[in-house]
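If you scroll down you'll find the structure; I have some questions about it.
Complex shown without one protein chain; remaining protein chains in place.
So that you can tell them apart, the chains are marked A and B in the order they are listed, and the count of residues begins at 1 in each.
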Amino acid sequence: MARAITPRRKLMNTGFAWAVGLLIFFPILWTILTSFKTEAQAIASPPIFLNFDWTMENYSIVMERSNYARFLWNSVIIAGGSTILGLIIAVPAAWSMAFVPSKRTKDILLWMLSTKMLPAVGVLYPIYLLFIQLGLLDSRAGLVIVMMLINLPIIVWMLYTYFREIPVEILEAARMDGATLREEVLYILTPMAIPGIASTMLLNFILAWNEAFWTLNLTAVNAAPLTAFIASYSSPEGLFFAKLSAASTMAIAPILILGWFSQKQLVRGLTFGAVK
Amino acid sequence: MGQIQLNQVTKSFGDVEVIPPLDLTIHDGEFTVFVGPSGCGKSTLLRLIAGLEDITTGHIEIDGKDATALVPAKRGLAMVFQSYALYPHMSVRKNIAFPLRMAKMPQSEIDARVENAASVLNLKDYLDRRPGQLSGGQRQRVAIGRAIVREPAAFLFDEPLSNLDAALRVGMRMEISELHKKLETTMIYVTHDQVEAMTMADKIVVLQAGVIEQVGSPLELYRSPRNTFVAGFIGSPKMNLITGPEAAKHDADTIGIRPEHIDVVESGGTWEGTVGVAEHLGSDTFFHIHNTGLGETITVRAIGDVSLKHGDTIHLTPRADEIHRFDAQGLRIA
């Protein structure tokens, strides 16, 4: 609202909003703080908030003990690989739908989205069986493919909404200027769509990173990403709060940072463009 | 060279035929304007010539060669779009150079041509800016610059001035006309504004519902419109079209008389009515006259500032030799 507001009101808003914001954020903050405590301080009664001996010990123990690097690498490969693969398949498809629409375009888009609504548990065994048959069980390649297929509708959809904001006339101008289809996509469409492509990549990286049904059910050791790494702490070992916190912090830190960058585009991607 | 010939060209979108079979020749160096109300197919026709849409049947020849199946890039035409369609992520220099880069022209040649275009169009100071930092008129000039550097066989303009304000539009109209005189290249210009058509064209093509109503020079169209549609469309304010007994007196179904061809007289006169709205422009006054018994509101132009007011009685005499006669089909009777 473009209206003047009394500093008093603003101060009250600020105080209240910050209190609520910190309350919501508190579990994450507490996890990060605990990860720097010793195990004894982590379960101290009453709890210690800031006044403890900061230590990096938990991080080094977690790294050594559980081969953290391999889980991390698997997460990066699975999230990154599926995003890039998805983009390669989705960019041409979104280009077609945005710039050469036909009567069926809308139906195809909605159908694609509807595949996203299939409950994973309903098709768990067939996928499991196919994975065994194809030798993809507990392989990174298998998970890259599954993650790509799960997120492909969202990638196509997001790119489509971004592409549609590019005026067709500009692409026609390029065509008149003698650009081939390849040059048109390379020199005109892609540079203009870079912000859209970037936020699409970001959101899909996050979604794939956090996916916890297929990653838990289709991996065992070799391809297990961070979701499975954390789930392994649900055994009594998890009672080591400081180490659990260190492991958790390492699993969520990259995504928290990426997520904060992408929050502006998030709404559009998550609601399939229905809320902008 | 830039002769464009359309032979029996048609265009359908699905089952809807937007352009029935159409023949048209545009001669080299001609400034041709396609004009008509919105939805008349003039932009579609331009896009067919550009190659941005496929023609359904028929042939398009450019300089005597069949171009029907050629992609836009291979037709040697340049186009200026309504929205300018500048590449927002490139500087003005890169925008203008883009078609030359696509043609794999050597860099030195590109630089020379861009410099030349920039000086012709007064863009020298803006070469390193982005389109977003330019005014509407400047963007328009960049779009034209991008077209002229290619030295195309013909320029296609798709309502290029409709996004500019009135004052700028008059200025750009002159600039484009001057450019045409200088380059002597074929230009095809689409507009819904008959004033633009009259002031710029060598040849006007009047379109309605995909059909060419008349082709001719501005004055031909003004003096002898082929039918009532062209008569009503060309000229400002509109020609008065009168039907009924008054038309029958002239052995016609409809007669037309332009506002500037009716004289206001002190008394007597052929027609008599009451003044409705009087628009005083200073140099001229337009009267909209009711109750003439002719069945229509009659528009009349009087030279100078004539002091008749709302509700006054006015006496009119149409100039007999300026009356256009049309038959029942709306066609001109010679």
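The definition used in the following text is that a contact is a pair of C-beta atoms (placed from the backbone, for glycine too) under 8 Å apart; a residue touches a chain by one contact, two chains touch by 3 or more.
Simple rule for what comes next: contacts and distances are computed from a predicted model.
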Undisplayed chain, where the name is taken from the UniProt record, one of "Fe-S cluster assembly ATPase SufC", "Amylo-alpha-1,6-glucosidase", "Response regulator transcription factor" or "Sugar ABC transporter permease": "Sugar ABC transporter permease"
Residues in chain A touching the chain absent from view: 1-3, 5, 10, 13-14, 16-18, 20-22, 24-25, 27-28, 30-31, 34, 43, 45-47, 89-90, 92-93, 95-97, 99-100, 102, 106, 108-110, 112-115, 117-130, 149, 152-153, 156, 168, 171-172, 175, 181, 206, 209-210, 212-213, 216-217, 226-228, 230-231, 233-234, 238-239, 241, 244-245, 248, 251-252, 255-256, 258-260, 263, 266-267, 270-276
Chain B residues that touch the omitted chain in the full complex: 51-54, 71
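Basically, only the chains that are shown with their structure count from here on.
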Distance between the centres, which are taken as Cα means, of chain B and chain A, whole angstrom: 54
Residues of chain A touching chain B in the complex: 167, 169-170, 172-180, 183, 187-188, 191-192
Residues of chain B that touch chain A when the two form their complex: 50, 52, 71-73, 77-79, 81-83, 85-89, 98-99, 102-103, 146, 150
